[in-house]
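What you see is the complex with one protein chain gone and the rest in place.
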């Protein structure tokens, strides 16, 4: 694990893809711009860092709150105090002028960032562009949403070896949506289980992965009493 | 098919559309957008004292004690100094003979503490309270720039030691009625008796400076500082006196139902004609200059036509003195502001922003010295 901070120099091969946390300056040198763990291989280089402020990036899966609608689109908030993103009413499976999705202010949606150009408004969509089907996106009904750190959300979503979800499933049945904007939505059949699972996930951010099962056990135990 | 034509702008428009590009192209041929050479300062014109109550042509009931009008390039700065008188907080024993005895009984520590008071290098320095207004054709709360300028003027004046606290002491006179009913005002300037006869209390002048800037065209601190110093140079402090009859008497008063006796608050009156000149520490007087460093990019150097080669600029970065205009101000990422005393020996304030190297700093200090001497 090599920790890198802005101002350190990095050696890169001629053709690598630059991921988050590294930029190419005007005089064509690659510099790290955030502090974190340098992850590099022959094809790509990026700095893995843990922030709390989400910056939209194309193809991210996110959980947003509908805050309003204008014209043919909904205004959706991905995190507090940031620019709202827009979710077109046409960006739903089987949507047409007549068949408009019924989203009220305050409803939660699970969506994919379809366009994230910094200079213009970010757009998200609730369908799988390869199939045109819902692909798991759409309105999230019921359940409970809470915040985790951004890097932790990435691990939960992308790292199949992280033991948390596999151990959690032994305790209760649940539906989960993980947003890379640091929001997690969880729904179980019982409110107690929902709270216990949410607490367990939040607590696991603070302990090594081997402790996950202990954290889950104590979270469920404290609520079953 | 329509032909694609490059868009062209007249220089004035280009300067607004793309200040950086416009500046780069100018500098590449060795001249600045304001048509000055790199290290050339603007001329400064100054009329001092014109608005003051003590000037010959001015109205006599004006409250302005000193003033200056400074013009440099398109910018005009008007600075007026006004003032007030404040009674100093003196230790009780100075004002009242009994206090020392009382303190010795009730607060013996307080006396000891005072005894080992430490040396304070700013103790004897004073400043004026400046307000800067940059006219923009609308009114409203002061902008950040105005507040920052005001604070910089205050701090620079306080730390440079140009005005000493002593020079702001009011040397009060006494008004008395002579036997024949004639009113005389006596100032005890030269005699030792004065301190005996005069009241034990002390007063100080407090000076306020109001600086108005018209048609801003670049960083302002240096001009505003110059106008403030020029105004201070011709500032006259009115003489003040107290009434003999009001000295040291007890008057019974009623406060919230309780009767008490308080000592009289001296009524201090300014003399309409008599005045002193504000004494400045000439050695500390220093003028300010600003500089910026612009790196000329390769692209601009390549655009220079062969016939202009005579004006070629060898170094990649150039030092510009006395920043003026939108283009220079917007593109200057490296700036320096230097106040150096008029003898050129001591620096009073140096603010550097951006990657200035020591050679550039040296050159800037050298130019600032020349400038300060020239402005004296």
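Read from first to last, the chains carry the letters A and B; within each, the first residue is number 1.
Note that contacts are C-beta pairs under 8 Å (C-beta built on N, C-alpha and C of every residue); 3 or more make two chains touch, one makes a residue touch a chain.
Definition applied: contacts and distances are computed from a predicted model.
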{"item": "\"NEDD8-activating enzyme E1 regulatory subunit\", \"Exoribonuclease phosphorolytic domain-containing protein\", \"Autophagy-related protein 16-2\" or \"ESCRT-II complex subunit VPS25\" - which is the UniProt name of the missing chain", "value": "\"Exoribonuclease phosphorolytic domain-containing protein\""}
{"item": "Hidden partner chain, touching residue among A:88, A:149 or A:218", "value": "A:149"}
{"item": "Selected from B:5, B:118 or B:302 as touching the chain missing from the view", "value": "B:118"}
{"item": "Per the touch definition above, residue among A:5, A:169 or A:191 touching the missing chain", "value": "A:5"}
{"item": "For subunit B, the residues touching the chain missing from this view", "value": "118-122, 144, 147-148, 150-152, 154-156, 158-161, 284, 333, 341, 345-358, 361-362, 365"}
{"item": "Contact set of subunit A toward the excluded chain (per top definition)", "value": "3, 5-9, 23, 25, 31, 33-37, 48-53, 55, 81-83, 118-119, 149, 151-152, 155, 162, 204-210"}
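Criterion: only the chains that are shown with their structure count from here on.
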{"item": "Distance between chain centroids, defined by C-alpha means - subunit A, subunit B (Å)", "value": "56"}
